[in-house]
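Of the protein chains in this complex, all but one are displayed in their positions.
A and B are the chain letters, set down in written order, and residue numbers restart from 1 in every chain.
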Amino acid sequence: MNAGLLADFSRITPALNVITDHERLRPFETDAFISHRAVPMCAILPEDETQVAAILASCSARGVPVVTRGAGTGISGGAIPSEDGVLLVLTRMNHIGKVDHQARTATVGPGVRNLAVSDAAAAHNLFYAPDPSSQLICSIGGNVAENSGGVHCLKYGLTTHNVLQVRLVLSGGESMTLGSRALDAAGYDLMAVVTGSEGMLGLVTEVVVKLTPVPEHVETLLAAFPSVTDAANAVGRIIGAGVVPAALEMMDKMVIEACEKFMSAGFPLDAEALLLIELDGVREEVADQLVRVEQVLNDCHAQEIRRAKSDAEREKLWKARKGAFAALATIRPDYYTIDGTIPRRCLPDVLARYTQLAEEYRMLVANVFHAGDGNLHPCIFYDATVPGEMERSEELGGKMLEICVEVGGTITGEHGVGVEKLRQMCVQFREAELATFHAIKAAFDPAGILNPGKGVPSLKRCAEWGGMHVREGKMPRADIPRF
Amino acid sequence: MENLIQSLTERVKQAASNNTPLAIHGGNSKSFYGGAIRGDALDLRAYTGIIDYEPKELVLTVRAGTPLQEIETALEAAGQMLPFEPPYYADTATIGGTVATGLSGPRRPYTGAVRDFVLGTRIINGKGEDLSFGGRVIKNVAGYDVSRLMTGAMGTLGVLLDISFKVLPKPTDEITLRFEMDEATAIQRFNEWAGKPLPISATSWHQGVAMVRLSGAAAGVKAAREKLGGEAVADAQAFWRDLRDHRAPFFEDAEPLRRLSVPSTTSPLSLDLPQWIEWGGALRWVKGAADVKVLREKIASVGGHATLFRHGDKSVGVFHPLAPVLAKIHVNLKAAFDPDNILNPGRMDNFS
Partner (left out) sequence: MQTNLADWIKDTPEGREADSILRKCVHCGFCLATCPTYNLLGDELDSPRGRIYLMKQMLEGEAVTEKTQLHLDRCLTCRSCESTCPSGVQYGRLVDIGRELVEKKVGRSVAEGTQRGVLKRALPRTGLFSAALALGRIMKPVLPKALAAKIPVKRTPGAWPAPRHARNMLVLQGCVQPAIDPDINAATARVLDRVGVSLIAVPSAGCCGSLPQHLGDAEAAHVLIKRNIDAWWTYIEAGAEAVVVTASGCGTMVAEYGHALRNDPVYAAKAAKISALFRDVSQVVAAEQERLSPLLRASTPPSRVAFHSPCTLQHGLKIRGVVEGLLRDAGFELTAVPDGHLCCGSAGTYSILQPELSKQLRGNKIAALTSGSPAVIASANVACMAHLESGLDGKVPVRHWIEMLDEQLAAS
């Protein structure tokens, strides 16, 4: 441990919670992307922006890397520490400030849990819309860093659409306000750049989020299909019919069975694919949409359509969906979740290719994903105790992501790049584009100490990997418009 | 079209090597907006056309020089729309200028701004590099969000080539209600209504009259109308279009027009200037001579920013000055995309 740095920290405030012993540092060595780990030099749990700024100033003066962590629920490894660096854990900055029901905003610390924001706003019949599966525990700061989505973002948008203003501390320790409580701010849209920047541009110490009125009426439908293709077709046709559901989720047979086994969600076990559809809004509007959706479902050979009859039934269905990943752990001990997005029309084709790949690799793959926005979450099962299985799952995952790029999609819809998808970044982006990302990073963090090695691969690493993917600076299948 | 891109990149490269600024333009419908224009014209109008539009995907990809009119007609035919209700200001408006200025119309507070619907961009940076960011898919978090950064950057960071948008189904029914109420009451009502699940899609207040537009399925609109009261307005479409494009008489004289973007709940500003309020209270247009310094301070104190939108003296700056630490990031970003400062220099005039 760097003695000078420790002395700096002790001058900030004697009460600063600095952990330097290996025994207590190890629980911080990974987030929810557990196949990668690194024990940091030290971990600090600051209490306010002043402490954060002082810590950053010392670290940048001494060139020490800083990784920020919220609740540690990320599944791309964005919060995995640097071995020679400081881990800033912001979970103690969990104060919920003003909930302004007139303006429909809430001011919260970065460590506040996503769901706690909605809980705090519930009395005013308002809620915070982005709802990643981990919303029970994931922190708002982490949501901003990853630009988290969720099951309802087809209609309500991602974090970037629901955050108005942040306090940002740069690596040098300078603090500033980005965005505004108004609907726009002067200058470049820096909120857009910082949201989803995976902690590489600055540290968010306060967030003003937008609150949304709780819809007057909600209908949740469960439709069972004899094939994945039928379900995928139904997705396109629902949207083609002019309906934008609040959520449109798909699960394949393996997920259905796991959810049923572990959570008794009441899913029909004889179906090959399920769609979970939520319509919300003004009562009459929802009634109108319901008729149209049921028509489409019938036209697309739905073998069974169920409507949640009460809030309790609806919650049960969603609980099963949101707990699906963890429930899958009951099938095999370890799993790896992929997060690519594709144009929706490619769904049946891509899913078929995934099945084929899974067979080639002789691995179990389950699909549970946000079908409405084409965000796929294939889940690859393996047993980490079997040598080579983890590596094979990662290789298979990489191929699946490359298919996403090939059909005009992206390697990450909402989980972020972290350490997990660095390699695929070289597939999706060309050298000059990656160079632009590095230049943006340098514009915010000239010292280059914030979350080094994450999000954007160095050009050198891409060149090392590049032989496989990039030929003469051109993409495979260059005829497909890609951006 | 690839040849055209080639020649555009060449133009930019050349400008960079000669250090001669370029003034990017499309239909010049918004050339009045922003800092003074200087440099050789770089006309994007030839780079036109819809590249990809599949209504079922809710995604549209177009070339920057495409007339806004053409795009909206194509969307209309499929029962869809650009959800941010872009202002034209002139019939010649292109989609490139719409994104570059980042201006949204009356629907903005209820469905979102241009930036909220931009999914991906292909641009030429100040070094003449042809770059693509974002995607044609609704969710994408690979790399920094450069596409949204381009939105409202006034062409200072790159020449927009292709842009992908998320589009939405167009509501089938629309009705506008009229209420007589004072400014303070209107601001309060607008905010109260916005906190309720009502299908409001636009709000306006001017000279003691509040207007509220409801959009959605017929039954929903009807139910909301019963809840809100007020009287129905005939030919309201023209009213909202004239407000969106500043064709109402209020906007038509040569008085300096200021765009005050403030938190929606901000109480009446009492500036003693003629005023038009929209966006549920979050956007307040005022016209006439004003002490810029005092005005800016006042607007900043309520958490907003003031822009000289049209007419008036641009020498004191069009856009609200940035805090030094923010200005520093702007300078760095500008240098990252356009190291020779040749792309629309000075169009965004609140940092240097």
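The rule is simple: a residue touches a chain if its C-beta (ideal position, glycine included) is under 8 Å from a C-beta of that chain, and two chains touch if they have at least 3 such contacts.
Remember, it's a predicted structure, so these values are computed and weren't measured experimentally.
Q: Just list which of the chains on display the missing one touches.
A: The undisplayed chain, in the complete complex, is in contact with A.
Q: With the missing chain put back, one of A:334, A:349 or A:431 would touch it. Which one?
A: A:334
Q: Hey, which of A:51, A:68, A:107 or A:134 is the one touching the hidden chain?
A: In the full complex, the listed residue that touches the missing chain is A:134.
Q: Looking beyond the chains shown, say which of A:28, A:225, A:267 or A:318 touches the absent one.
A: Answering carefully, the residue with contact to the hidden chain is A:28.
Q: Spell out the interface residues on chain A facing the chain that's missing from view.
A: That gives, for chain A, the contact residues 17, 21-24, 26-28, 30-32, 34, 45, 71-73, 89, 91-92, 94, 111, 113, 115, 134, 136-138, 262-263, 323, 325-327, 329-330, 333-335, 384-385.
Everything below uses one rule, namely that only the chains that are shown with their structure count from here on.
Q: Round to the nearest whole Å and give the separation of the Cα centres of chain A and chain B.
A: 28
Q: Which part of chain A faces chain B closely enough to touch in the complex?
A: Against chain B, chain A makes touches at 100-104, 124-126, 146-147, 149, 153-154, 157-158, 160-161, 170, 174-178, 180-190, 192-193, 195-197, 201, 213-216, 236-237, 239-240, 242-244, 281-285, 287-289, 341-345, 370, 373-375, 408-417, 421, 425, 428-430, 432-434, 436-437, 439-444, 446, 455-456, 481-483.
Q: For a test of understanding, state which residues of chain B touch chain A in their complex under the given definition.
A: Answer in residue numbers: 51-52, 54-59, 61, 79, 102, 108-109, 112-113, 115-116, 120-122, 125, 129, 131-146, 148-149, 151-153, 157, 162, 164, 168-169, 172, 191-192, 194-199, 216-217, 219-220, 222-224, 261-265, 279, 282-283, 303-305, 307, 319-323, 325-326, 329-330, 332-333, 335-337, 348, 350-351.
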